[in-house]
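Got a structure for you, written out below as structure tokens; questions coming shortly.
A protein chain is absent from this complex, but the other protein chains hold their places.
Letters are used for the chains, namely A, B, C, D and E, taken in the order the chains are written, and counting of residues starts over at 1 for each.
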Amino acid sequence: MSMNDLGIVKRSIERADRAAVDKLARFGVATIHEAMGRVGLMKPYMRPIYAGAQACGTAVTVLLQPGDNWMMHVAAEQLRPSDVIVAACTSDCEDGFFGELLATSFRARGGVGLVIDAGVRDVKSLTGMDFPVFSRAINAKGTVKATLGSVNVPVVCAGALVHPGDVVVADDDGVVVVPRAIAARAADAAEAREAGEAEKRSRFAAGELGLDMYKMREALEKAGLRYID
Amino acid sequence: MSMNDLGIVKRSIERADRAAVDKLARFGVATIHEAMGRVGLMKPYMRPIYAGAQACGTAVTVLLQPGDNWMMHVAAEQLRPSDVIVAACTSDCEDGFFGELLATSFRARGGVGLVIDAGVRDVKSLTGMDFPVFSRAINAKGTVKATLGSVNVPVVCAGALVHPGDVVVADDDGVVVVPRAIAARAADAAEAREAGEAEKRSRFAAGELGLDMYKMREALEKAGLRYID
Amino acid sequence: MSMNDLGIVKRSIERADRAAVDKLARFGVATIHEAMGRVGLMKPYMRPIYAGAQACGTAVTVLLQPGDNWMMHVAAEQLRPSDVIVAACTSDCEDGFFGELLATSFRARGGVGLVIDAGVRDVKSLTGMDFPVFSRAINAKGTVKATLGSVNVPVVCAGALVHPGDVVVADDDGVVVVPRAIAARAADAAEAREAGEAEKRSRFAAGELGLDMYKMREALEKAGLRYID
Amino acid sequence: MSMNDLGIVKRSIERADRAAVDKLARFGVATIHEAMGRVGLMKPYMRPIYAGAQACGTAVTVLLQPGDNWMMHVAAEQLRPSDVIVAACTSDCEDGFFGELLATSFRARGGVGLVIDAGVRDVKSLTGMDFPVFSRAINAKGTVKATLGSVNVPVVCAGALVHPGDVVVADDDGVVVVPRAIAARAADAAEAREAGEAEKRSRFAAGELGLDMYKMREALEKAGLRYID
Amino acid sequence: MSMNDLGIVKRSIERADRAAVDKLARFGVATIHEAMGRVGLMKPYMRPIYAGAQACGTAVTVLLQPGDNWMMHVAAEQLRPSDVIVAACTSDCEDGFFGELLATSFRARGGVGLVIDAGVRDVKSLTGMDFPVFSRAINAKGTVKATLGSVNVPVVCAGALVHPGDVVVADDDGVVVVPRAIAARAADAAEAREAGEAEKRSRFAAGELGLDMYKMREALEKAGLRYID
Partner (left out) sequence: MSMNDLGIVKRSIERADRAAVDKLARFGVATIHEAMGRVGLMKPYMRPIYAGAQACGTAVTVLLQPGDNWMMHVAAEQLRPSDVIVAACTSDCEDGFFGELLATSFRARGGVGLVIDAGVRDVKSLTGMDFPVFSRAINAKGTVKATLGSVNVPVVCAGALVHPGDVVVADDDGVVVVPRAIAARAADAAEAREAGEAEKRSRFAAGELGLDMYKMREALEKAGLRYID
């Protein structure tokens, strides 16, 4: 066993079940995150580079070095259809590690989106391509290709642990990671949750209060809430 | 007198005069803020969750605990038509305290917008509903319902003091609080200010300089400004 | 020689060659920044106030004092067609130093955009006017006119050194400064770079890997990259 | 009633009872904040400029303009023995509004400390004088004296509302505001709280668990906590 | 398999070998991080609450909810001699989750330090006790005890993945996590690295240049470095 995972490309990874991925794609990040019990969310500084961007796919992970996007090219070769590239960096860096050319390459290899805890550029072109990107920054500054990172090792990206093959779902609300082993169950749970929301929505729309719908009044009183005039 | 305002819901609050609220709704935040003498503005990290969002109404205030949105449901019952919910938190927290279901509830009870010094989610749905929200963050992470805060107590929200019943005006430029007692005067002052801007606008468009329009040249010279070649 | 540049307006500045400016306007910020060898970029917190804003012109520089926009009016008089105002502040300040009226004035005097390491307001009107603004913040808070700064002295704006007359190019990816003396060469280099990208784009689109296109495999192996299964 | 509080100096303010202030000075900020029910705390970015600084006194408030410390001199005249100056700014600004000379003046007039939501300088001298300062920044940059703010109006300082005459207590843990009207009760509550802590401390030191001391085991079990091996 | 790790306390964890922990305690964080190949470091916002604080021990992990320190008491029971508590939070929160009483309890149970991606309080007392704490904030604000988190599940703390039983080393330079399985090898590598540094130190002190010591001149020339006068 090596002491660390730098300089490694893992070629054979086990991806989450396609049916589960497809089902997860029908739900929003907030719904999935709730359905999983509120775990696996990346930090909220991860934002779509254009309104309405959304992506759902299996993670090919990349560990980058600051100011260096060499591994992005190595990762391109490992992509399979429906993969989302998830890129972390060994230290905080907002350089532009990714732009239109890499997006073209990723898409040609089957990639359906990028989640990167760093910066990207060519926002106008990427928006025109409708290639969904979620990043911590937008930055015209390019990078070098000089130092090894890794591909398809577990990474911590924006505070969330991601294993290669996990499902990554991203939309206007953020980015959530669904571990491969529970993808089907998480999709089912999301479906159940969403089903329940439709009824709640119409009751709320009719003016019913959450106080009554969720039967909170007794608990609030017990906690000591006082109504005054 | 109690030592603090936690665990309280004030039901009867005096709201700013409706005519004043309606008049304030015609002006932008920057104009109102200037008209009031540059007071009452929230910090600029408060941003609309979609471009073009705007809201003007009377404040129903909520004091939240970190990671806990119980009081949002309590607040829903206190809403009257034309109210804007203003939510502060006892400590900085960017969890998603609010989403589509609560927006549906708030709207059904008369609420016309939300200003929250915390995070929200369901951005796509909220945008679709055109329910204006101004927040410090967007975050899919939900909250629990376990600890009491308060409703309709004075709060400090994003650096601005808000009393229940004050007018809150929010647009692309930020969020301003107009104390209830001066709402009518502030609206008049905003109207007067905007009237003056039309003339200035055409003079600027015609190429006249602010240096001349505002007669600044003498003051600049007196202050020691030197022109060199 | 004076000990500092406060309180000075330089009237005669040498602007970059118009043909070079026009040529640079055809390229994106990322391309120009790469073509120049990755220098001259402002920090990535500088963002357009509306999607799609872009500007290219010769810099008229302004050094502001915190909370004071007096020098913006002084700068208006120094504008010539195709100028971009570049405003720095002697200390970090996110007040709204600029809005619709100044934009009207700047445009009437030939100004084609604003780059300001501070805040601006009237976002809705500025968007309607399509007056491109790149700033660190949006803030309804106005400023006073009481303390001298300078116009057309060298400034450090968002981490980049700008001399009056330099070319400033701004788009969705950020803001880059092209020193006057190298404007023509930078434009040529950008053109050459962009020409090369078209071919790469189609090769990437056809599925060719960067690993092969850039002949990286040998270097990666030499650096010790290991492929495992 | 005026529309705002700018340009005002209130000379006669009612200060909290001296005995209550003296009693509060015996307790730490965390204890007082707990004793008051967790309200009135400034944001944690407010830090002492040297380790061990602490202050307790009655608030003389100052509302500053960005980059302008004129009102600090106006405030000096309003100081009485045992006052703490509490300075807020109309917008975020980290300039150095205060240094050794003002500290000398404040001390000579009875001031016992400064709490400022902005920057200060002369840290070495202030440390030598043991003049306690709590600020958001340290910054050698000085300020001008050109624009009016106010003295002894209510201010929001680092997220906390402060009225003139309130008690302000500051130490290594932060800064808490005790409203004048409840100063005596807060001091009593802090005393009671601290008395209870001594016993807890020795029980913890003897190895007793909070789980048992606070009888948490049942509630944890009810909430669903599962112990696994 | 459950979908998440909330509400769990794992009692039996395998701790790193004591000899390896003791050996790692002899080296600084920077040395260990280098020796491991530059992995496992927490983000640099994690700072000691007093100068000179240092800790080395086996991790007992805690997953907290924002504003809620209930699980800290649950964790206390799981401590064994030489353990370091490592606390993460499900969302960013700078409340004060820990103070003197918990430190007393942790120490009585064998705990030798705390690493927490949140806030703490009672800095003066903790310093007096010489109980080493590394945190992202100092904050007098306390927390509630209402919502379950977990103890001894894997957590991401300040960007680093920590498994229960891993070695955690913290000093003025930051906090590094050494996975249990490689603790002995990492200690050996740190020892080897430190041995090499003594010789380098004396050569540097004698005026030898890194350019010569590391034989960099040829590589620099090859990379294109130009010396000019």
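As a working rule, contacts are C-beta pairs under 8 Å (C-beta built on N, C-alpha and C of every residue); 3 or more make two chains touch, one makes a residue touch a chain.
Model, not experiment: these values are computed from the prediction.
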Touch partners, limited to displayed chains, of the chain removed from view: A, C, D, E
Residue in contact with the excluded chain [from C:46, C:102 or C:186]: C:186
Touching residues (missing chain, whole complex) on subunit E: 28-30, 33-34, 38, 41, 44, 47, 51-52, 171-174, 176, 197, 200-201, 204-211, 214, 216, 220, 223-229
Residues in subunit D touching the chain absent from view: 7-12, 50, 70, 72-74, 76-77, 94, 96, 99-102, 104-105, 107-109, 119, 121-124, 137-142, 145, 147-148
Where the missing chain touches subunit C, by residue: 1, 3-6, 36-40, 43, 90, 92, 154, 156, 159-161, 181-182, 185-186, 189
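In this text, only the chains that are shown with their structure count from here on.
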Interchain centroid distance [CA atoms averaged], subunit A/subunit C, Å: 31
Residues of subunit E touching at least two other chains: 90, 92, 94, 139, 141, 147
